[in-house]
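Heads up, one of the protein chains got dropped from this complex, but the rest are sitting where they should.
Per-chain numbering from 1; labels A, B, C and D assigned in written order.
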Amino acid sequence: MDIATFIGILVSFGLVIISILLGGDGAWFVNAPSLMIVFGGTMGATLLAYPLRDVLSVFKVAQNVFMYKSQSISKLIPMMAGFAKKARREGILSFEPQLDEIEDPFLVKGIQMAIDGMESSAIENVMTTEIIYVEERHRLGADIFSTMGTFAPAVGMLGTIIGLVQMLMQMENPSQIGAPMAVALLTTFYGTLLANLVFLPVAGKLKTRSKQELLFKQMVLEGVISIQSGDNHRVVEQKLKAFIAPNARMSASGHPAAA
Amino acid sequence: MDIATFIGILVSFGLVIISILLGGDGAWFVNAPSLMIVFGGTMGATLLAYPLRDVLSVFKVAQNVFMYKSQSISKLIPMMAGFAKKARREGILSFEPQLDEIEDPFLVKGIQMAIDGMESSAIENVMTTEIIYVEERHRLGADIFSTMGTFAPAVGMLGTIIGLVQMLMQMENPSQIGAPMAVALLTTFYGTLLANLVFLPVAGKLKTRSKQELLFKQMVLEGVISIQSGDNHRVVEQKLKAFIAPNARMSASGHPAAA
Amino acid sequence: MDIATFIGILVSFGLVIISILLGGDGAWFVNAPSLMIVFGGTMGATLLAYPLRDVLSVFKVAQNVFMYKSQSISKLIPMMAGFAKKARREGILSFEPQLDEIEDPFLVKGIQMAIDGMESSAIENVMTTEIIYVEERHRLGADIFSTMGTFAPAVGMLGTIIGLVQMLMQMENPSQIGAPMAVALLTTFYGTLLANLVFLPVAGKLKTRSKQELLFKQMVLEGVISIQSGDNHRVVEQKLKAFIAPNARMSASGHPAAA
Amino acid sequence: MDIATFIGILVSFGLVIISILLGGDGAWFVNAPSLMIVFGGTMGATLLAYPLRDVLSVFKVAQNVFMYKSQSISKLIPMMAGFAKKARREGILSFEPQLDEIEDPFLVKGIQMAIDGMESSAIENVMTTEIIYVEERHRLGADIFSTMGTFAPAVGMLGTIIGLVQMLMQMENPSQIGAPMAVALLTTFYGTLLANLVFLPVAGKLKTRSKQELLFKQMVLEGVISIQSGDNHRVVEQKLKAFIAPNARMSASGHPAAA
Partner (left out) sequence: MDIATFIGILVSFGLVIISILLGGDGAWFVNAPSLMIVFGGTMGATLLAYPLRDVLSVFKVAQNVFMYKSQSISKLIPMMAGFAKKARREGILSFEPQLDEIEDPFLVKGIQMAIDGMESSAIENVMTTEIIYVEERHRLGADIFSTMGTFAPAVGMLGTIIGLVQMLMQMENPSQIGAPMAVALLTTFYGTLLANLVFLPVAGKLKTRSKQELLFKQMVLEGVISIQSGDNHRVVEQKLKAFIAPNARMSASGHPAAA
């Protein structure tokens, strides 16, 4: 689990729990039916809006995201520069035996197409299509969690209205409305909690990860096209460094070593 | 009915009904005039905003969507690869007698234009226009349901204000406001329920389906252009696989078989 | 008046009026000063945001929209196909004497430019500019009504706050706040009513009509360019049918007849 | 001051004042500290978000906008047509002595570049850049007022919460909460008033004016390019009329006269 996620969960849920325990009986906030209606209602609305397969897969994606090991953009630049050197010296075909050693499948695919002799514009076309549709699938994941973050407070409010109606219908003595009104508020509590400390942050994390991955893929695309067109390794380096922050460039220049 | 829809309806409405029955008399939540004003007012506002024909057709579309059998993207790729093989061996004209066997009308249209000898750019132009306007019509459908999802809570609030004004005008004893206030809240209840468990999820589903259908059409377009320009069946496959997720590619490569 | 508009007004306002009359004295909801402040305040804010001429013209446009007779897209396709036949047989100049018989001024303008011998790209440029700025002017109309739909509830809330302050300042006996509070709520009632059953639906209708008109103009543009470049009448038909829904194509193919 | 602005201010503020005076003592709504916290807090937040120079300049711009004399689009078309005639007869250099007589500096700049012999694409490039950044600066102005329109109700709510907390802390007799609660509501009143009758309408006006000015500049650009490329004066006229509404064209055709 990445450290930010761990701290984030600890801090936000910890503070909520502390403030619940400080003010009275913690059991007041545990109400299984209220939780069930909010979580279930939100999931129900989400399943109406998206295919089952997408909803299930997005939970797996979300799990991965929090265990995620970021692709090393800083390693990519010297590697591509090294490839450029080799390609100019020994030709693009010399990569064929080495393809298995490259980890990233998107890079493998790009170099494979260059080896196969596809034209530069066709390679760019295929790789850009892949990037566009990877982005599309990522956005679907973030959208599902955003949707849950929109439905949760609404379903919470629905539960509160149900509770209010029931309370008002039975009300005889206005001074006794305390407890039922508190219970009615619990669904709003759960809905707000789930939306703001779970669904919306996860949607945000998925968007952030997606941007990182797309940046990586965009740099791979730029690098492969640049290598295929026979660019000097310094030019390749310069083109790729344009994608990253100046203060990250130092570490990324590295030493392409004797390639 | 697709399984996600079924589960979604069951879970969300089931939980609402359970939480209503647990807390008191279920009849408190059945109020025909309140339901009528919310549903009728929402429909009325929608009919003011959209032509009658579009509103009616969108209900039919929504019905279809829940019965929908997804076009098989995984079958499309080996089929197009097979077509590419055949086109290179026997020429594009050899498809003429087989056109009736192809199910998808958009694919038939594309191949027909290739047989007719239209230029690649003209075919792309016509097919892209069709994709753009299919998207436009799909968006109209989703927009109508989104609009209903916006109007429903507003009309519900309108009903609640009407109820509150009537209650306040007749109020003599503040301790007797329970029942009329509960009734006033019912329109807000219906409005929130319809928006979040019906209209907005359906709008979401229409958008999801639209994306799938447009992806399919986009792949057909790419495939037809690629076949017409005489691409190798492996290149066609590679171009089309760029559209789909890596883990879906395995099943999609299949065996184009002896075509 | 188109039928959807008529039904829409009848249903939505009818239901509001019924629910007002069922719950008590209808006169409770008639309050001229409240209505005046909501409608006047909304108009005032709108006049601050838009030029007088635009606000006045948008009311005229809105009136037309509800009386609107849709341009027949289904008639356009066989007509353009017929023109294509004639143009190939007798040349584009043969349209000169017939220009008066064509109803749509945008089509007349397009053909006139073709007759005048302007280049295809120049014609497309002029017609596209016109489409873009027609869209711009339509959007202005819809924006003005959307703006009114945003201001109306805000001004309604302003009126309610004024009423609450006045009530609270004079409050001596909490049990007598019923009537003044009901009156304070009326401005919110009017604001919500005007926004959701008048301004926002009208804005929606203007957007819908604009899309139809722009689709028609786009098809005219495509047709004129296609005819000028000497396309076969079947190609013109195919290009134009790409704009419309498959189930609308049957009726649109018609019989271009002997032109 | 343009007439719409005058009517708008009169109607909206007039109605608010009348409804305040009708319901009780007008002094209830005059509360200097409340007004100060809302206006000051809004300005403070705005100064945190934007540079001082931009905030000051936008107030000057807003002032101008309400005194604004619209650039005459209807006069532009015959003028440009006249220029086209002259340019074809006497050459583009013949404009040199007349440059001082042209009012609009953007038009002067365009013709100057044509006289200087810059290429058509370079002129288009420079003028388009200027249009893009004029739009950018206009948008900044509208954004500042929109931001104030967002902050004002939020700061108003902040003031109301402060008032409520103070009231609740001192509350002994629930029947005496009237006056302090009314005072607490005043900041919300000021925030809503400022946002909806001042800041948001002004932001809207700035956007409207910006669109008019950009349309004018776009037409100047199109005209200069068209004249430089030696277009006939009728073609120039037709190109420029595409930008404006059909019913405005009649008056705009005028009589280019003997130029």
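Simple rule for what comes next: a contact is a pair of C-beta atoms (placed from the backbone, for glycine too) under 8 Å apart; a residue touches a chain by one contact, two chains touch by 3 or more.
What you see is a predicted model, and the numbers here were worked out from it, not measured in a lab.
Interface note: of A:106, A:151 or A:189, the residue touching the hidden chain in the full complex is A:189.
Within the set D:55, D:73, D:115 or D:215, the residue that contacts the chain not displayed is D:55. By the touch rule set out above, chain A reaches the unshown chain at residues 2-5, 7-16, 18-20, 22-25, 28-29, 174-175, 177-179, 181-182, 185-186, 188-189, 192-193, 195-197, 200-205, 208, 211, 215, 222, 235, 238-239, 242-246.
Mapped onto chain D, the interface with the missing chain covers residues 33, 36-37, 40-41, 43-52, 54-55, 105, 113, 118, 122, 125-127, 129-130, 133, 136-137, 140, 147, 150-151, 154-155, 157-159, 161-166, 168-174.
Throughout what follows, only the chains that are shown with their structure count from here on.
Chain A and chain C have centres, each the mean of its CA atoms, that are 40 Å apart.
The multi-chain contact residues of chain D, meaning those touching 2 or more other chains, do not exist; every residue touches at most one other chain.
Taken pairwise by the contact criterion, the protein chains link up end to end in a single open path, with no chain closing the loop.
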